[in-house]
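This report refers to the structure that appears directly beneath it.
Only one protein chain is missing from this complex, and each of the others stays in its spot.
Labels run A, B and C following the written order; every chain starts at residue 1.
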Amino acid sequence: MAKIGVFVCHCGENIASMVDTAKLTATIADHPGVTVSSEYKYFCSDPGQETVKKAIRENGLTGVVVAACSPRMHEQTFRKACAEAGLNPYMLELANIREQCSWVHTDRDEATEKAIEITRSLVEKVKRNNDLKPISVPVTRRAMVIGGGVAGIQAAIDIASAGREVVLVEREPSIGGHMAQLSETFPTLDCSQCILTPRMVEALQHPNITMMTYSEVEEVDGYIGNFTVKVRRKARYVRMETCTGCGDCIQKCPVKKIPSDFECGLGNRTAIYTPFAQAVPNVPVIDRTRCTYFKNGKCKICQKTCQIDSIDFDQQDRIETVEVGAIVVATGFQVQNTAIYGEYGYGRYKDVVTGLHFERLASASGPTAGKILRPSDGKEPETVVFIQCAGSRDAAKGVKYCSKICCMYTAKHAMLYAHKVHHGNSQIFYMDIRAAGKGYDEFTRRAIEEDEAGYIRGRVSRVFEENGKLIVRGADTLLGRPVEVVADMVVLATAMVPQPDAKDFAKRIGIGYDEYGFFNEAHLKLRPVETATAGIYLCGACQSPKDIPDSVAQASAAAAKVLGLFSKEQLEREPVIASVTDATCAGCWGCVIACPYNAIDRKDITDRNGNVVKRVASVNPGLCQGCGTCVTFCRSNSIDLAGFTEKQIFAEVMAL
Amino acid sequence: MTRILLNSRLDDCLGAWRSAGFTVLAPVKRSDLTRFDEVQGASEMSLDIVMPERTIKEHFFLQTEPLIRYEIKKQQIETEEMVPPERKRIFFGVRPCDAAGLDIDDPLFGWDYKDDYWFRRREKSVIVTIACTSADDFCMCTSVGLAPDSPKGSDVMLHPLLDGRGWLVVPHTDRGKALLEPVSSILLEEAAEPAPVPAVPVKFDVNNVMAWLAEPANFESQLWKEVSQRCIGCGSCTYLCPTCHCFDIQDEGDTYSGIRRKNWDSCSFAMFTMHTSGHNPRNTQSTRWRQRIMHKFNYYRGKFGVNSCSGCGRCTRQCPVDMGITETLHEISNLPR
Amino acid sequence: MGIQEQYRKEAAELLSSGEVKLVIGYGEGSTAERRRPVFVRSAEYVSRLVLDGSCVANLSSYLVPEGLLSDGKKVAVFLKPDGIRSINILAAESQLDPEQVVILGFDIEGGQAAPLPGRKASDFTALIGSLKSAGLSPELQKDADRLEQMSASERFGYWKEQFSKCIKCYACRQVCPMCYCRRCIVDVNQPQWINTSSHTLGNFEWNIIRAFHLAGRCVSCGGCDRSCPVNIPLRLINHRMAKEALDTFGHYAGESAEQQPVLATFRQEDPETFIL
Partner (left out) sequence: MSEPFEPKIVAFVCTYCTYAGADLAGTSRMKYASNVRIVRLPCTGRISPMFILKALQKGADGVLVSGCHPGDCHFAQGNYHARRRWTVFRALLAFTGIPEERIKFSWISAAEGAKFTELINGITGQIRTLGPFEQYQELQKVIETQSTY
């Protein structure tokens, strides 16, 4: 038999001036199942709470309704009071007779009547509340960082330095990501590798970081605190344990003319290779598709060269299973394929290159050892045209968004060019110059004022070759006339776009993505590094285009989130979650499809001999966030949501 | 000499009955459905049909009947019985099978406890049947010992005249005789020849059927599965049956008050025998169909001495999958023995 | 050879070769016009099968009861395009494995049964696609339009009258291939969302919620409408839901076995003109 206590708060005059609390208290006292009905000036005060606790103890109350302010205000206060008096804290409801009654109405009789209805409807609800216990989820205090670019490295180091284990997964043979390809970085013109490689080495040597390079995440199972990740360790054909990174094998490899991805095709690599000299780990891999031995069964020169017998042609891909409690996704971006702009001649003219090509040309460790030499004939270009927004902010051909970094790196390119080719002439076609950031606008001004970069506001309509020169034809929209620049080289500031397999990857690990394939944060403003899937976090350009400072800041933020999660061995969660009635579930899986959190799985029901008799939906309490979308979908009414059960809501409505 | 009611005097007759305080119900077609409903005049009636889609049972044993009004108070639950008002009714143009159905159900509603809801209505109602002059492929009264003009359950039976002028009026009960008193001046006294009743072929030997059903071994016969294979488990045959009488008690209301109701229920439904535990003793459609047949032609007879079927054939006529009692009993009665 | 002979022969071959354990088809009914579902388990009985213009029922609902397909064996079933769409939905909703269903497809044209080539539900994808482009039934739309032209209050009156006839025999539910729930929402009594009593309110609730549950799933086979012993025009209300799914979400029930339920999915750009 229900014994409900109702506590009507005056909130000073806030409620009592508009609601006849005496009438409310008396009316509710007469409601079936109400054992105590009392009023007081401030129930949230210490003596007020004591009154509630005393009433619970003395009357053995089975439920409490506090008719006062919004539950958003004092639900926690009174839950705590209930718990202290020995009543399950979830046997409490707040009847909001202040924000949604006394404060918004002007007629005392009407407000009183409404307060009575609100309160008794919640008395009926609370009669049907159930004892709930916070869900306790054990947390595996080990994180996985997917992606070994600057964001991933930063996140891994931050987590590891706080004393937690990190598994850093990178699909390339070396960590470093795009930043390792860059020459110097805006706005300080630090050498990119000079600031990155120490971090790469720190990650490699960190006792808490396990590095899995040349590896890819195949599958993520589980939920916050308890993920099981299957990682494909691709065969390197070189023994990581013994290889010293001496590089003899690379020197001797007879297949030398393979265009290097790292060099954007401007340089070559061998079949056994490291992507770049400062690779971490400094252990080569054999490119099976190009290796003579794998193609013809003969060669093995590398094996013969290796003095410590680290070449192993029999290696196979293997799947490693890792248990982690949190995942940071830092899978980065790619440069948009500029072939979509046929009119710019990319791919047709060797001297039309992307910004990333230019980075390699300007890099001291690049194919030209830092000299700006054009790809076609290796001559120093006299005039270079830079075209901004070659893909960004172009709904028709490219992408709608701004890639954010191009204004800055184009200014940097112009400066680097000016520093290296003193008589060089650079012309930049731009739509707007977006240089918001610490020291950024000053940087672009410097390019213009000190390094004499010519900025032409307008679009380029066409690039074509004439007499060995590239003719760039466009419009100067400030002067309102066509312009033509005769150039030796054209650099396209191409858009940053998601990795080619971003959507597949997102589906595989269970996070959302936008129309382009950038991963969705839980809330753009307030939860920018979390995903909708609890326990999976984001940083870097996989979430949206961003530069190094932003990527690193976001990485540290994601690391902080992970460390927050790891601060306790158990994760306590609100028990407002869904559960399935096995007996009536029809197994249509509509709930599985509808759930925004992938929190519903299929479960086998077996007989005593272990034979599967039916399959039903099953809610994973670690993943369920308690929205109730599944409950509403379920045609047979086989799912319910604790705290907002069908019985509770029915009673609440039927008492109105 | 016999008494005759002319078509042309029917409205006068109804008028006289209404002045005597009767409500007249007759088959009418409303919203694409033929059923018994209150009428003011003869023009509203549909008397030229084989039979209405719904039976008169529903006017005695309501599809949903309020029994008790309750109010939940702080200390107790207050209740008030909702007794149906006594209202004098004439059911005009009932088919003999439907009338017989009421007769068949009387002992059921009165054997251990007298169901007031049934008998208050029964006692105040007069059944005026019209003998059939046509039948369709589903009629089977002759198979259950009745006929297109059998008087079972009728207070007055009207026999259509061969010349189509009206009906021969034959009272069968005192209540029937009393009903004719206020209209005696409207009725003619003359000799007349009634139209012949239709030939309704006998579709099964009910004695054979009963004997087979009574044999305990046949309870587990394969036949039950075969004949019920296509049964979808709806309740249309039971709800349209003039003798099916199962019901369920439901409380319906909100937090403060409600009504306890008696609702039709059907042995065809899987839920009918579902236990709280989830166990269901009749967990296949064949066991439910068997129950229906056994109840009608074995158990009911054992208890009340009569089969619970009056041969209207609605179970087959309206079955979504063309099943019904006729086919099953035909199969049974034709089994080799 | 007429279609009936041809399909009897195919049924016989399927049974005698052991490819299927059962053929679900149509047989003679208790009157000349009626056809009834028949179950043939052996080639020697294929003469019971009838196929003509009166074979209108959607037999797919017989595939759903628990146990029939649990042995992994195949069942052949006579299906019109509406029934094939039902198979797709049942497959999409994991109620059966379409590989276990051998379709003896036919359609009714000009009152005659005509064969449809194909054996598996996926063989009929193009056909169903063309049905989708052809749109929903214009006849149903004409009937629905009559209702749409009424005022809300007249329409309420119309349905009140119609639903007042309902006796809650659940023939509509039982005959429907989409109503496979082991426990129907109307049988939930904690809480009793839908009044089980067959008073007009309870009938209103029942019929509305059933139509809602069929939104984007009903293939307009007409089974509920034909089965209703009190002649409630259920086709109209279900047609209205099919129209909503098609017009608003481009969803044509049963297009493929991979189709996702219209009410368990969404698009960010779904229209919302009615939301204040």
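Descriptive notes on the structure:
The rule is short, and it goes like this: contacts are C-beta pairs under 8 Å (C-beta built on N, C-alpha and C of every residue); 3 or more make two chains touch, one makes a residue touch a chain.
None of these values were measured; they are calculated from a predicted model.
Note on the chain not shown: across the whole complex it touches A, B, C. Annotation: of C:K9, C:R41, C:K73 or C:K160, C:K160 touches the absent chain (contact as defined above). Per the touch definition above, the residue from A:Q49, A:Q388 or A:Q625 contacting the chain not shown is A:Q625.
Interface note: of C:A12, C:L140, C:C221 or C:I237, the residue touching the hidden chain in the full complex is C:I237.
The chain not shown here is touched by just one of A:T106, A:T188 or A:N609, and that residue is A:T106. Per the touch definition above, the residue from C:L59, C:A215, C:V230 or C:A257 contacting the chain not shown is C:A215.
Although one chain is not drawn, its touching partners on chain A can still be listed: residues 70-72, 96, 98-101, 103-107, 110-111, 113-114, 117-118, 121, 512, 520, 522, 532, 576, 594, 596-597, 625-629, 631-633, 641, 643-644, 649-650, 652-654, 656. In the full complex, chain B makes contact with the omitted chain through residues 23, 59, 62, 65-66, 69, 82, 84-85, 87, 89, 121, 252, 254, 259.
In the full complex, chain C contacts the hidden chain through residues 144, 147-148, 150, 152-160, 193-195, 197, 199-201, 204-205, 208-209, 211-212, 215-216, 237, 240-241, 244-245, 248-249, 262-268, 270-272, 274-276.
The rule we apply is simple: only the chains that are shown with their structure count from here on.
The chain pair with the larger count of C-beta pairs in contact, out of A-B and A-C, is A-C.
Residues of chain B found to touch two or more other chains are absent. Shared interface positions of chain A, i.e. residues touching 2 or more other chains, are given as 583, 651.
Put simply, chain A touches chain B in their complex at residues 30-32, 34, 120, 124, 583, 651, 654-655.
The touching residues of chain A, counted against chain C in their complex, run 583-591, 593-594, 615, 633, 635-638, 646-647, 650-651. Against chain A, the residues of chain B that register as touching in their complex are 72-74, 254-256, 278.
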